[in-house]
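The block underneath contains the structure these notes are about, expressed in structure tokens.
Just one protein chain is left out here, and the rest sit where they should.
After this line comes subunit A, so read on.
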Amino acid sequence: ERKRFYQNVSISQGEGGFEINLDHRKLKTPQAKLFAVPSEALAIAVATEWDSQRDTIKFYTMHLTTLCNTALDNPTQRNKTQLIRSAVKFLETDTVCYRVEEPPALAELQKNEWDPIVAWAEERYKVAIGSSTSFLGPNIPASTKETFVSHLASYNMWALQGIEYVVTQLKSLILSMGLIDRHITVERAVLLSRLEEEYQIQRWGNVEWAHDYDQCELRARVAAGTLFVHLCSESSTVKHKLLQD
């Protein structure tokens, strides 16, 4: 763990976008590229993460910084098509489509809480999704996948990194689209993603150091991812040079 080595955090605008200054030093990515983001609001939020650090720098709390680093460095070397494919693949095992039959109370809860969001996605995107209790999961028509692939292609590379991140965290493309489309809040999305845990907590009790700990972490990551997507998609604030469509 590194000690905080800077007094002041500030933002400046460079050729490639908005940069973060730690005292007089410019922040760099893990691969030593200049840290520059396309949105001023995003830069401010990243600066706030750095300024919130006290004696030691806790990188695992700096979710927006991490997302920006991923977008800038692209360490997994994936292109747009690969990111989209990775996100849409989750549909085959989407949490909200994968149902249990037992115990009946949980099956009922899944029906009541998840059916509406699936119905929303089907209506919003004019696709058939459905749900399944089969071991193999739901059978998603190819046309449905195509629709989502087309839709995601309209997002730029930075936003797609964010979207794929949120999908991976929530284990659900549908819940992620619900967030991106501002249909549900982060708290609701996390609750729906963790529905079975919530059911067990109701039945057996809450264990703060595990349940709340996990819930807070998931909320933080999903909130960061969602904010990242929205801030990277706003055409008014975005510097297009960086976004490499």
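Criterion: a contact is a pair of C-beta atoms (placed from the backbone, for glycine too) under 8 Å apart; a residue touches a chain by one contact, two chains touch by 3 or more; residues count from 1.
Here is the rule we go by: contacts and distances are computed from a predicted model.
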Among "Pyruvate dehydrogenase E1 component subunit beta", "DNA topoisomerase 6 subunit B", "Protein FMC1 homolog" or "Peroxin-7", UniProt's protein name for the complex chain that is not shown is "Protein FMC1 homolog"
Just one of A:101, A:123 or A:208 touches the chain that is missing; which is it? A:208
Of the listed residues A:83, A:97 or A:186, which contacts the missing chain in the full complex? A:186
Where subunit A meets the left-out chain, the residues are 10-11, 40-41, 44-45, 47-48, 51-52, 54, 58, 61, 63-64, 182-188, 208-209, 212-213, 216-217, 219-220, 223-224, 226-227, 230-231
